[in-house]
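The complex is shown incomplete by one protein chain, all other protein chains being positioned as in the whole.
This part shows subunit A:
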Amino acid sequence: MAQCVQSVQELVQDSFTPMVAVLCSETAERMSRKNRLSFAELLRPFCRLTSEGHIRDPNNVLQSVKGLRISVNGLCPSLKPPSSTLTPAQRQVLHHIVLSSQPQEGAVSSISAGDYQLSFSGTTPWFEAYREAFLQTMPSSEHEFLNHYLACLLVVSSSETVPFEQFLKLSQEQHQIQHSGEYSSPKWFIPNTLKYYVLLHDVSQGDDHRAETVFEDMKQKYGSQGCYLLKINSRSEGPSDQDQMPDPWSQYLHKSQTHTHTQTLCTGHVLSGSAACALFPGVTSDTPSQSLDTAALPQLSACDTSRRASDSITSGAPGGHGACLTLNDHDRIRQFIQEFTFRGLLPHVEKNIRQLNDQLVSRKGLSRSLFTATKKWFGGGKAPEKSVAEPKSTTGLLYPPEAPELQIRKMADLCFLVQHYELAYSCYHTAKKDFLSDQAMLYAAGALEMAAVSAFLQPGAPRPYPAHYMDTAIQTYKDTCRNMVLAERCTLLSVDILKSQGKYAEAATLLIKMTSEDSDLRSALLLEQAAHCFVNMKTPMVRKFAFHMILAGHRFSKAGQRRHALRCYCQAMQVYQDRGWSLAEDHINFTIGRQSFTLQQTEKAVDAFKVILEKESQQTATQQGAFLREYLYVTTFSLSPGGWPEGLSELPLPCIDSSATRVYFGPERRPAEGEKQAATHVSLDQEYDQDTATMWCQLELQLVCAANKGAAPSAFQPAQYCLHSQTDNLRRPLAVLQGQSNPHTRGVEEPLKVALSLSDLTLLWRFTADGDEAVLSNEDAPTALVLSCFYTLCNVCIDLCFCAGETLLVRGRQELKIQGLRLNQTKEEKMSVRHGRDERLNPIVTAPMPSWRYGVFFLHFPSALLCGEIRKAYIEFCNMSSVGLRGLRVVSTHPTFFTFGSSSSPHTPDTPVTPHSAQNCSAYKTVVASEPQQPPHVLVAAQDFLQPSSIISIPIEGGILKPGASMQLPLWLRGPDKEGVHEINFLFYYESTEKGGKISHRVLRHTVFICSSRSLSVQPTSSGTLVFVDVENVNLSEAGVKEFHIVQVSSCGQRWCLQSCINPSYHKEWCLSSRERAKLCFRAVQSEKYTFADLNLASERVVSSATPCGDFFFRCCEAQTQSPAEQAQTLELDLHLIVLWKAFVVEDNKQLILEGQLHVALQNVGQKSTEPQSVSTTLSCLLCSTITSLTRIHSKVLTRAFLGLYLWSQRRVFCCSEGADPCTLFSWVGKSQYRLVLSPEEVLCLPLRACFYSAGVYDLSSCRVLVRPIQSDAPPESVHSHCPALIIINNA
């Protein structure tokens, strides 16, 4: 139970006041109407007596009457009998009273119970208003007299020509109303009602003297105690100093209007409250008072319809009551009421009590039992067909008005009204017993109720409050009599009394019992009070409070009291919030959302729905869908049209995994343009790989070192183009204006089981100007005005769309909140959860930098190459930014893969030179071979080809690539020597021509994947000055490559160079089909200088010292030897061979010619091959084989040779020889296997024969000789000659 303004005693007393009726003559009424008040209203503010009255009880003991209030109402007779339920109109009134009374702002008390912190309004003015109104609207009933009229004021104006006639008329009218029996209401207390004659005198208009004389006559006629001259309207109407006059009516009228004048005034009232007006558009000003059946409100209406109509007008105007009354008049009225009460009413009551008492005492002579016995026998004076017949029926049992039991009750009521509670209690008690014995349940309940109340009100409390009386009464009213109104009144009183005694639990029980289906409003109010009871208990029952609040809210919403419903739910929410009761929480939030929305508090509604969606939900998919739909629907209403993006509401969905945000600084990725293949650079989708990142970082460091002449600046920080959770985000990234940054968040989580469709995602940003730095401007670029400022990318703008039947589309935003990595260094950091900074989303925007915007393109870039294949491609650099670009450099993980050509050899004229190579689009620079026998020797400086490191500066014409300019360079590629897939990374570096920017340089990444397949395997050997090169076609893909042609073998070295080719088929290209082998034999000669010697096997000679052949050669050498010193050494010592080949490839029915070069190094050129030493120590045998005889058989198909194998040993050994050779170009024929014993020092010649299919140089030393000592069982050892046994077959 909430705290009340009134004390309980006051409340109960005010609930039962002596009722006084007013009958006014027309002129008198008109007189009072000058003040915009009816006469009854005029008196109302003065109805509480300030002074103490006295009354003598039947025992002649003087009783004081303190603070008595009388209730003055206009007489409004009605034919209809009062019903035991509230009429719809009355309900409506109550509804509006509750509706108009809303909690005041700030009237909030907070309670902490356990770990709950609740704040709610401690007072419930709407309940008090309801209670007051309800008690006022109590229909008068047969079984009690408390609200029956005790007296009647007959008011006649002094301006009346014959006032006495009027008095007579009114008196007769009153008599008729009371006694004719036509009117069932109002009810009268006592048959001879007190009539009090009032002469109303208008001072400003009437004649004082005449009034006095008339009053004198009245005194004579009615006695001085029964009449009064009331002078009012001391001043004439006018806009005088009204403001200074107090207006005591306003507060009374405010209530009384709503009570007595019902609908009209309610409407007016609603109108005055703009909030209420908005709520109920149906109840507007044009709702006519006539629409209500006035007869339906007999108890409420104090005036007739016409008066009411005028009332409604008057009440519309603010202030203005009592305009003609001076303070003196107020005093007169007060005086009048006092006079009336003390002189008229109280003596009248006293007299009646005495009379009733006398009657009862006289009857007491008869014994009670005898009396009842008589009743039984004779059927008695009253008509108790009562208890026996229909004990439960209320209507069935009616005492006649003169019944002695009712007399007791009447006396009790009288005593109660004049505050003689002791006597009242004993009377009620007696009456109760009588009624109970008669089984007159309604009467008994009434007596019980009043007995309890008077027991409570007795001063000094001689007996405890009989709560069970009340309980019984309520029970009886409710169950037996089915009179909910009475039961409710009883409950309200009882609850208040219990509350005053601190019995909150009992009060709550009573309140909850009183809730029923028949009235939502009552149930809601009572449940709310019950909830307050729970929370006011000594140990507050918070959860019960919350639960009953929810029940109350539910009933309120059913009763159409949305504001109250919303308030109840909000209060209950405090208990359920964030405590794991998600189902309940969802329900409350949903209801709050709905109620808020219907009350047009869309903000609140949106918030409530948002909470539902944000939480992890236990709801089913359909439920979630419903929530979502509702949310979206509400949100569409709440969105204010302007104020973008502040106007955008924060969406709870989808859940963005903020930590997975990737920020990408760079241009949008563009697909390849035609043949041009753009550099891959960095893309958002790339998975982070520590190794790759390190690799790029190292490459960049190399570049920066090269750009800064060998030393990296101390503030070097690798450029980061894509930031995400694994990158180092402690520093603010530097970004360039022009909208190049492009954050992107991945990891959109969806907690719902409902599909969402998102569209139109936009990033929003916030901009902070850097306070310290002055804003610099760049004259060249008008767009780039702000050079240094801070951006915070804060939000994502999302269109949230949910399709279910109709499509609801909501545009909102979501904040990206990024936490840094969890710190785990110090102890404190380990103990607590702390996160580092993450500046991912706060880039510093700097001056514009040149950018290629993917302006690095590759043309004719292959994806598959043969090992050693040379391909020419083009690279194009376009500067699309507004700033010039310089210092272009590139570094790669595979420096041997590509070359831009050496700086010494000019690019122009471009290759090829010879017509034949032009035909084949050769990459090589070729010349027509002039002197076949004389290999041209080119002397070069090795330094020309040596790069200081793997970093290649790309020459730009003029040193600067101007904005908008582009540049195309040839690029030669050479397939890696190892077969397989190679990942080749390029890092391009460039600087801005503008100095002093925050970003010193920029880099661009490019990654290619090259699949290299096997081409030729080259094995060089040397013997003396002879150089053999075994070449085998190891290409496996039969489909592609048809055959390889060896075009040229070039040598280069410090001391040796190739002089001539020994092979007989000199001018013919060596053709190798799959798995074929060839042996090339060359003679080398000494030279003094570093020489390139080209031995072309074909008609054209490739200038091996020129680009690209020489470039690749040197690059490969470089790659093989790490340090430059070692490299120089290698170049001095060795003879390097470059084998240039052509491959004929059939692809798509077209023949292509591919070119390539292979590099091999040969050591120990010029040394005589050492004699093979003993194979094993145990067997000191020496074996040598030479060709004994060579017979050349010239034939077209094959050449047969007769050979002899000489064996010689120091010891006796067992030999086993076989001429086995996997070589395909010749084969052993005839007997090729021997097993024999070799005596010591014996020389044996084994004849062998071989066939050769084509001309060429063959090494016959491949035949196997196995040897073992003759006595031992050791496994035979293989012995073979180290000397080549060459045979040259010439073409015939």
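One rule holds for everything that comes next: a contact is a pair of C-beta atoms (placed from the backbone, for glycine too) under 8 Å apart; a residue touches a chain by one contact, two chains touch by 3 or more; residues count from 1.
Throughout what follows, contacts and distances are computed from a predicted model.
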Which of "Trafficking protein particle complex subunit 2-like protein", "Proteasome subunit beta", "Exosome complex component RRP45" or "Centromere protein M" matches, in UniProt, the chain that is not displayed: "Trafficking protein particle complex subunit 2-like protein"
Selected from A:Y443, A:Y576, A:W696 or A:W972 as touching the chain missing from the view: A:Y576
Of A:F16, A:W126, A:F416 or A:F547, the one touching the omitted chain in the full complex: A:F547
Option touching the unshown chain, where A:R91, A:H587 or A:R1083 are the choices: A:H587
Subunit A residues touching the omitted chain (full complex): 114-115, 534, 539, 541-544, 546-547, 550, 576, 579-581, 583-584, 587
